[in-house]
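Of the protein chains in this complex, all but one are displayed in their positions.
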């Protein structure tokens, strides 16, 4: 058998394989680059960027929960300009696609960032409409179909790269939100971002996180994420990038079967720095062993009962 | 020090202590009665009842997930009349309060059940507006403020026992839903019911659950539940019964500190049949050791950062 | 009263996948009957929040044995326990095999892990003529045959690939002399159970079948393990796992 085709296309950009590192868990690639070969990845979604540098929230910014974590980093980042200057040159050394994850407080913020990034070597935009850890904008847009539609449409009009709209799971009906993104012209949808949660230190009676609440990620949210990917796959026609609690090939396969064209891996890097490279290698092996010539045959292959 | 006061009051009903077994995980008390002394419990919320008997969904009805489970029982139950005949006489032998958990497809269903149960020895009604595993009604009411308000108000007008409205976490804004319950006249709110999720068997490419999706419960959802209890506590004035992933005293304390007047324990019974009795005993010890004379001093004692 | 832990007295690896545990717990050992099961906590972490149901293989003095097959995460973790350590096991649970005094000539039909509760039953149904039919996938899977023989039963073995004994399904083998049996007991994979039940019904022979369902509580409280019977909805963990074949509708 020939080498199976692992590549997937978003807008007019083709990724060598569908394994991407999730924004905020993988910095700008440098650190994990000491552990794995960044060329092995389909893409790297960098830490969420804002127009101006941000210090983020006070620490503690992380709490451990059963099979997961809460984080409240609050979009600490050097700002989009420092990213262009200091990080893009590093990232362009590698085959994996550069996905700029951007977050704003206003539609204008998003548009400015897109304009600034339009003529860089960034490959794709991931529009974060779902960060639970900052006070303004962002999540507010992501919580209604109309909000998502408006931001998406405005960005799509000026973006020179394909845009991925990243959705929050903290909503009653993920499918209507996803439709908002599709109708606004999104090239793809990524989900899920973290779920808002709280952990309390019973000794001090204070939340463990200084921000009081944080975003839940890790294996604990996987069943919710898989369900949402399935729902959205039944609703939209654009590619879906699925994520939430992936720790190995088996977990990733759940997402592909549910309808994800690609997956992102986040939190589990903290336990296993090699996880994304490993899933890439194991996926190839799985396709070979199961005589699947193209990953696309797997996507949405779910067989529902009844 | 005197024995601390563990009792809490909902409407005009006083529970000896704030530890209650969660609906659907504890049958009608008989089975776990072989393991623990049912007199030790503050209350027993029985399996969700419907007007007519229901067979529930096809099996498999359960799947294990990281630190949790998905279930899709689908309200299998003998119907409210068989409950009155066969189960109430057993339950009235014990000090713990009987909480009838009821679910309907229409407002009328709820009203009929309340009427039938009004003149029984049931102590409280828990109105399930949040079951994700049945196709009609129920969850639909629970997903909007107006739906919750309408059902609550209609039931409150005829109910001869205090009513607890059980909310679904599958919503964008739990506080507005909770307000709907309060405005409708609820005597208390209980949350959270399960979160909709899916697990896929990668070998068969089918969902593990025959119902395809199910409700996620267990420790994995605790951070989400604690957050929602906190949010609702900041919003309403009526008592809150908190639940989601409680496995021991420490977990229960998180809920009390966040604002729960009582807690329910569900899934963890499957691992530890003694868990609710143990938490009751440990809670008393904790209050004594910490010189707390009344559980109410703990409720909502959360100290937010900043 | 809290249940006592079960102490691992011995661990015997039967083959690549099947491991036998000899467990000490006088409560379980004294109460167990054939066809009942125990519910085992497979690790001390709450990552796996469910116990695993495993049939009781036999009892001796204050001990009982189980054999488990490593199939997934729970049984994999169970294999980390060492001799001398304790397991958190609830049981005995459920309702087992029953026999009326007039049942004299009986057959057991088992396949795979379904074998184990039948071995226990064969050892207890002493005053009967027993034909014990066992189906394995292949030679490598064959186990505890000597133990079955010790019960005094006549043992018939089939393998799917013919690598040992009869080449084919065990149902072919047992249906040859089917008329002679007063009662037949079945435990194995669902397709095997369905094939057997069909044959028994055709010939009007009585029997019992042990069903498998995914479980939550294991004691009848969560209603997860439902199965339809002619007496309405029953639950495998409490009303079963053993049912009269005349009562159940087997799943598609």
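Just so it is clear, A, B and C label the chains in written order, and each chain counts residues from 1 on its own.
Methods note: a contact is a pair of C-beta atoms (placed from the backbone, for glycine too) under 8 Å apart; a residue touches a chain by one contact, two chains touch by 3 or more.
Everything numeric here is computed off the predicted structure, so don't read it as measured data.
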Among A:43, A:147, A:218 or A:244, residue touching the chain not depicted: A:218
Option from A:101, A:170 or A:247 whose C-beta touches the chain left out: A:247
Contacting the left-out chain in the complete assembly, out of A:17, A:152 or A:267: A:267
Options C:46, C:75, C:151 or C:210, residue touching the unrepresented chain: C:46
On chain A, residues whose C-beta touches the chain left out of the figure: 24-27, 30-32, 34, 47, 55-56, 58-64, 66-69, 71, 73, 76-77, 218-219, 247, 267-271, 273-274
Chain C residues that touch the omitted chain in the full complex: 43, 45-47
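Criterion: only the chains that are shown with their structure count from here on.
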Chain of greatest Cα-centre distance to chain A: C
Centroid spacing, where centroids are CA-atom means, of chain A and chain B in whole angstrom: 34
Centroid spacing, where centroids are CA-atom means, of chain A and chain C in whole angstrom: 46
Where chain B touches two or more other chains, by residue: 58, 66-68, 218-219
Residue numbers of chain C (touch at least two other chains): 46-47
